[in-house]
Each structure stands twice: as C-alpha cells, then as structure tokens.
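Missing here is one protein chain; the remaining ones are kept as they sit in the complex.
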C-alpha cells in the first residue's frame, strides 16, 4: 500500500466530446473517493492511427507501468503489442473500444443488449409495421457492425418492418443530419430512424424537410435527451455508453493489482440505464431487467448543460458531478 | 536520284493554327544544310517532326531511302537523328555528364550508371570535339544559358548521329564559342553527317552552309546552293519583302544628363569597382568574354542578389533590393532577362497575361482591371513587335522561340521605365524584326530613354551602341567610342591588359 | 470560341454535375424536389466556402491542410463565446474571422518568408490548433449555435437559402478577385512560376500571404456557418473538409501544382461532391460497394473534363466526317 500504482491510459482519439469526458472522468476518479492518492495516472493521446498507438504503447511498456488501460484504435491490430505488455507482467485492460487479445480484459457496454432493446422499442412504437432507416455508424468500426447487426437481428423478427435505407452517421452530427436528409429525399415515407449517434441530427433533418417527427433511437447524450424532451411529438429511446468506462477500468486495474479475486471472464459488461420518452411505461421483453428511465428536463436532460455531455455521468463507487464531467 | 533526307509536303496543324502548311526539304549526307525563315515560319516545328517530338499530320519523309516517320524522340534517335533543340532538352537537376548520356548511359554490370565512368566519357567526348571548358560533374541548374547550349550540343554529339540538327544553337553563344561551333559543324559534316543548321545570323549561314532552304509561313519558298544566292534574295524570300538595312543610322542623341550613375558598383565576387554613367538618350553597350561579369551587372542593377557601391537614377541615389523596387514606373529600370524560359515567361499563360504582368496597375481602375485598356496595350505590342500568334490568348509556350522573345521585349517596353537593361534582347529574333528592334531602340533613345545593351553578337554592339563598356574579370576594362568601337577593339579590350594609366 | 476552349474543363465539370444530378433523380425522384435541392446547395456551400480559400492557395502553388481545425476552432469558440445568444455575435464573428485570417497569415509567412514546405507548415499548424482548442476549452463540450447563425446557415429569404445568397456574393467577389484584380494576376503568376513573378516585379511574399490569409478567413467563416446547420459545434466537424476542399478545387479544373484554376470550377467541384455524397445512401449498397462507386464516379466525372478524352472523341468525329465526305 505504499507507492501509488503507475497506470497509463492510452487513448487513440481525442476528437469528440465522449472521449474528452472519458478522460476527465478518469482523472476525477483518482483524485477523490476510494482511489484518491492510490493511482498515478498518465494519459497518452495519439492521433487516431493504429501505428501511432502501437508506438505509444511501446513507449509505455518501456516505462514499466503497473497497468495499461486502452481505448483502442483497432480490436485486432494492437494484439501483438498488447501481448508484449502482458508478457512484461503489466495488467492490461481495454475498455470502450476493446481488443480481442485474450490476455487483456475487455470492459465495455453490452453491445448486444443495447441495440436489441432499442430495436424492440422501435418495433413497439411502430406496432410491428413500418419503414425505417438504419445508421451504419462508421465504415470499418467493429462497434458499428455490432450495433447494425443488433438492430437488424431484432427487426428481422417483425415481418412488417422494412429497412428502406442506410446511412453512415459516423458518430458526428453533420454526417447524421446530411445522411438522413438524403434518405428523406429518396424516400417519401419513413416511420422510424435507428441511429447510432445523437438522434438530434435525424430529428433536425426531419424538421428541415418538413416531415413529421418519427420515433428515433439514439445514444444518451444531453443533446439527444433535451431534443427529445423539447421537440413536439418526438418519441425516443436512448441507449447509454457511459463515459465513466474509464473509471471502471481504473477501478478494475487497482482491484487486480491489490490482489483481489480476478474477474472470472475477461469480458466485463457495464450496463447503464436507458432513457426513453415513454420510460416507465414500456419494458423490454428481451431484457426484462433493463432499466428504462423517463426523459425529464432537469432530471436527465439539461438544456443549460453542454449538448455533448454523455449520460449517465457517475459510476456508483465514486461521486462525479455534472460539472466535473463537463469540465471547462 | 533522291537525297539522304527528303521531306515532302509535310503538314502540321495545332487546332486552327497552321505551323507547317506544306514544307519540303531535301538534303545530302555530308553537307551543312541551312534552314531559314522568319520567326514562326515553322522551322522548329519541322525539326521537331524530324526529331520525333511531334508527329506530322501528313506528308512523307525518307531518310537514307527508307520511309521515316518516328513515333517518338527515342525512335528518331535510334534512326540516327539527334537534335539540339531551340528550347534545349536538358534536365536541370542532373549533372552535365548525366545530361549528355541521358537515355544511353554506359552501364556497369549491375545495370547502374557510374558517375566516374560518365564523367570520364564526357571529358573524352568534350576533348574530342574541343569543347569549351565545362566540368562534367556540375549540375545543369547552375550553368549559364551559353554553357547549357554547349552541353546540349555535347548531348547531341554523344549519339554519333547521321543527322545532326542545330536549332539556333548559337543564339546565346559569345563570339569565340560561336566560331568553335561553326568549325565543329563543318568537320562533322566533312565526316559524312548531315547537319541541319538553323540560325538568324546570316553571316554564320554564309560561313558554313552548302545549301539553304527557306520557309515562309510554314511553306518552303526557296532552296539554293549557298554560293549561288545573295543575302538580299534570302532575306526577301524569308520576309516576303525586301529589307533595306539591318542597322539604323546611329545619330547621337545623348543629352549628357546621367540617367544611371554607378560608383564603385559591384556584386559578390564576380563584379566590383564599376564606375559608369549611362546617359539619357544613350545606348551603352556592354561587352566582355563569357563569365566576366556582364550577367552579374545586369542582374545586380535589377535588384537580384546583393550589390555594393552607389547607384543613382536620374540623379537621385537609389537602393534597389528587388526587381519590384527596380520596376518603379517611369523612373525605374526594366530588364530583358537572359533566360526567357525560366525568368521571362509563364509558358502556360497567355501572351496577354505575360505582356501585362508587370504593369497590371496601368489598367486597373478602382481596384478592377479594365479588359479593354489591357487589350489595347496588348494589341499595340503585338502590332509593334509583329508577334506572330493566333490570338492574344495563345499560351506563350506555344509560340515560336523568336516570338517568345518578342513577348518578353514587349513586356519590358510596357513598364514605361526609361532605363532599359537589355540582355541579349534579339536572341532568336529574325533579321526583319531585329532591324525593327534596333530602330526602336534608337527611337527610344532619341525620346530620352537610356539603354544598357548586352549582345552575344558583337556586330550589334558595334552598330547600335553609342559607346561600349568592356568588362574584364568583373572590372571595367575600357569604354570604347567612335572608331575604337569595333569588333576588333572590343575583343582586344576584353582580352588584353590595358597599359598602366 | 477561345474562351470555350480555355474553360472547357469547367464546362465539363458542370456537365458532369448535371449528369450526376439526373442519375440521382433516376435513382430517387425526390432528389429533384425543391427541398432536397435546397439542402444539397446548403451542404455544398460549406464545402464551397472552405474551398474558396483552398482555391486561392492552390492557384498560388501551395496547399492548406490547416482548414479542418481553423474551421473547428472558429466553430467551437463562437458557440462557446456566444452561448446561444445573438448579441455577442456582433463582435465575436468579426473577431474570429480576423483570428482565422491571422492563422492563415502565419501559414503564409511560414511558407513565403521562411520557405517551409506548405504541406508541413499547414499540417503542423493544424495539429497545434487542434491541441490548442482542447487546452483552451479544457475539453469542455460545446454549446448551441445562436439563432442568427442558424438563420444564416439554413434560413430562407423568399424561398432562397440565405447561405446560397451568401455563397453567390462570395463567388462573385472571388471571381472578380481572381480575374479582374491585380492580386489575382499576381496569384496566377506566383503559382505559375515564382521566378518569373519575381523578375516581373510581382510582390510574391504579400501575394502568397494574402492567399493563405484568405483561406484562414474562409475556413473560419465556414466553421461558424456550419454550426448553424447542425445547431451546435462539435469536435471533428472540420475533418471531412480537408480532402473535400482540395478535391473540389481539383475537380474544378485547377492544377494541384498551381498556376491555373478558378472559383467557378471549384463551385462545380463542390456540387459534384455533395450530390455524390447525397446519392450514395440512396443506393442501398454496402460500405465497401459505396466506396467503389464513389471512386468510379469521380473518375468518370473528371474524365469528362479530360483533354485527351475530348481530343479522342473529337478525332473520332472528324474521322467519321472525313469518311462521309470521301464516299
């Protein structure tokens, strides 16, 4: 219990709100609560390429840390490097964008459950019948493929639901809005939109095209929640991919380093609550234990807070405030 | 009996422009055959066809009795045709030796080109033909235009050609080098090679050509045995009119007022201690052997590179640190640069854009250019200088060499600067236009311009300049006027130390 | 006649654009609806405005890789400083335009005064700006765009998108600058040959700096306007504009090596790229197939403007005519 653990967080990309919140939350969670003073956390950002992350990891490995936490540029391509780290006796935890290397833990949201619940919700909104657009995320990204597959698998159970268009939302507002706008021009009717991103871009595209607002699935960013709450006639469900996955990864690393029993499975799933405009009224039959909160201004949607804030904000074992998460 | 080279009814069009309408030429092995014609007559187009760089639209050519229609320069070279191109074909980033042997380098067993082998081969080649001194390992980028022309000649000779084409190969060469090339051409012909020789200097043609073919407007208008024809006839064939004389009468128009005053002027290690006054109304020639500071003088005056000493323009001290500072309107200086392709012209841009680049302000009103005013300036220059072009919008790079030079001259005239620095301004220009340019120079002098004039052709200095300043080793060796201003006088001053004063 | 020849590449780029539009409307008739044309024009305008600066820089023989983060920085700083209010825009917008211009000027000085290769200079400035924004905002998530900006980006006046009006004004000014101003002449000269420009008394340093300055200005403007489209700024919003701005210029007929091109061509380039990106989702193809189609369409579109294709078709036509005359 003498020296703090030396832990590196290797992040392959800083260019969006989620990643920044993730880093801020990581830093906050080693400054207070049970981990205060126990971790010497260093964050290494690289400019988005696999090669840069490999090089950065090599540098990290050479400085012999106790643990490395990785938000990875690739699920596969870092494996040989990660194996090297494990062989050097370093605890390796991949989180968020995880890796397949078996020696590393993989801590992530449940990418099977989230799209399943979202799609099931959509089907119930449409009463099992209608035409939908599906967001394919980012070409080549594993999570995108998982989400798309999750959506399609559930929708396939409803013969009345037809996927009439795909677009690549790329987890950014502009492409989402432009992609939906194009599809709207091509398709006179649409009854629902399953996004992988903000949802607010899809709603804005509907408004710009003068269409009626149809049910939308998205992820729980503040802008999504407030847009859904404030837009007349909007129906939404938001899955959550908490930015505090980083805190959870730190906690896991410390527990392992402390000699606590290791998790049985290298795969660790973190489940956040869902938010829905009809939360409380609707439950998932596929995942009956899924908590679905109702979207309410002031409770889980804050018009005066940054739109890019990811919800939920705090893990259970340490209290992180919205201000701390938003930084600034 | 057919000659070694027979070209019949060769035609080449570029869109609507007819470069060659119907060109015929017949030449024997072992002769020097001159190809003459005014600027834009189609000479270079014709030799580019021979050299495989351009394909004719129609017509037939036979070489040594065989049909000859090269699909590429490579094919022409394989057939034994080598050319010194008017525009040169050197690679600036390769050395002299690499250029000379480019595409047919001697290879080592590993398939590589060894610098030492190449340099030795070049030295051997240069020695064989008594080349002027040029180091084989220098990068061509760093050579003067005259040196490049010499290297280009070496490059053609390295192929041991059956047909050697020299397209204005002497245009930038000083007297000594010109003499050398003439001798070389003769001896190569004597050894059985056909030499096709293009030049606007009739004296050279007379000195070496066995036969002459004259082009006008893309068509062959005459062919002669050289001895059987006089200059007047040739010129009349070229121009389609008679020309009374090349050089205008030289009337002294100097007012005595100093337009450009130099005291202790110098530039780097190549030029120093120049005290010289260029007067209003005067054409002051500059001469010297190659590399004795003439280029440096012109460039330093124009604000290129560092200069020392004092400069006055129209009596006022001036510090000219850039061409922009030099080109300061009527009281400034304008330059016709040595290297037209690198420093004078934007080849891809139109004649119009080139002509007016230095004087955009002259036709700008309220921040906008006035196309009509610009057009008027451009048309005036095209007319004055007889620039042969399809339209003012024709890209400068598609003009004939002489016409490119005219555009540069016109561009300088438009600046309205009254001190003109003319570095070999008539290079590549045909006799007809040359005469007009000399007349123009004298007229400008009479109007109060002051002209500093270098020419690689000594005769021009002798006939056009009021005085000639001779440089030797970067210093002023003499200023010649009156009877001293002769080719002989200039050469003597350029070579021999003066008696101690 | 002559002008037709000179501007054939541009005419053909527009032809390609129209063909693409027709193709699109065959795939989905809704694409020719007023609403979609409007939204296409709006999206094209963002590319068009960024590519305005890129056009000037490329004509001058350079390239500007700093546009993504000049754009992004202006967007983020504007939304943060305005905090959703119109009032502060009065000073924030001019301030940020000047700041964008300043960044451009720094690029220009690095290139023209110190001789740093443009690619490296602007790449480094881009990275520095990216980090600078993170440090400056502490990574704070961004705020909502003020209504006035949203009006500029997606609003309409008498049915016309406001941004289209803005774009037309910009296009007129840019075209005048390029074709009718001394600066334009100097720019083409510097891009054609720095040495010839110097010998001709062109102020090469000032010209180059001005081109980059304009590019910084344009990117900042585009960034602020873009927040009006998505209603907020977000990190990474500038990234797609790097290659598209360069590609728009190239498709518009400019040589990447400088000395040629004009803004009318760039506009066609921006429209081609936008229509194409709009068309792709409607094709219902896999991600991979989309990229293949994208590449093929770009190739076909630019081939239309290719000289030798035109020459080939021309000679074909001539040959046929010749045959006819002979028989």
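Going by the order they are written in, the chains are A, B and C; count residues from 1 in each one.
Everything that follows uses one rule, which is that a residue touches a chain if its C-beta (ideal position, glycine included) is under 8 Å from a C-beta of that chain, and two chains touch if they have at least 3 such contacts.
Heads up, the rule we're going with is that contacts and distances are computed from a predicted model.
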The hidden chain: which UniProt name fits, "NADH-ubiquinone oxidoreductase chain M (EC)", "Autoinducer 2 import system permease protein LsrD", "Dihydroorotate dehydrogenase B (NAD(+)), catalytic subunit" or "Cation:proton antiporter"?
"Autoinducer 2 import system permease protein LsrD"
Shown chains touched by the missing chain?
A, B, C
Filtering A:56, A:109 or A:200 for touch with the omitted chain leaves A:56
If the hidden chain were put back, which of C:250, C:264 or C:279 would touch it?
C:250
Of the residues listed, B:85, B:131, B:265 or B:363, which one is in contact with the missing chain?
B:85
Given that one chain is not shown, which residue among C:90, C:157 or C:291 touches it?
C:291
Provide the residue numbers of subunit A that touch the chain removed from this figure.
11, 14, 23, 42-52, 54-56, 58-60, 62, 74-81, 139-142, 145
Omitted-chain footprint on subunit B covers residues 51, 53, 72-74, 77, 83, 85, 87-94, 98, 102-103, 105, 107, 110-114, 138-139, 141-143, 155, 267-270, 296, 299, 304-306, 341-343, 346-348, 395, 397-398
Can you list, in ascending order, the subunit C residues touching the missing chain?
61, 65, 110, 114-117, 119-121, 123-128, 130-132, 134-135, 138-139, 192-196, 198-199, 243, 246-247, 250-251, 255-257, 286-296, 298-299, 302-303, 306-309
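Simple rule for what comes next: only the chains that are shown with their structure count from here on.
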What is the distance in Å between the mean C-alpha positions of subunit A and subunit C?
33
In whole angstrom, what separates the CA-based centres of subunit B and subunit C?
43
Centroid of subunit A to centroid of subunit B, CA atoms only: how many Å?
72
When you check subunit C against every other chain, which residues touch at least two of them?
none
Touch list for subunit A against partner subunit C, complex
14-17, 20-21, 23-24, 47, 136, 139-140, 165-168, 172-175, 177-179, 181-188, 200-201, 204, 208-210, 222-223, 306-309, 326-328
Counting only contacts in the complex, subunit C reaches subunit A at residues 27-28, 30-31, 33, 35-36, 39, 43, 127, 130, 134, 137-144, 154, 226, 229-232, 234-237, 239-240, 277-282, 284, 287-288, 290-291
What part of subunit B is in contact with subunit C in the complex they form?
15, 302, 304, 322-324, 326-327, 335, 337, 342-349, 353, 356-358, 360-361, 364, 367-369, 371, 391, 393, 411, 415
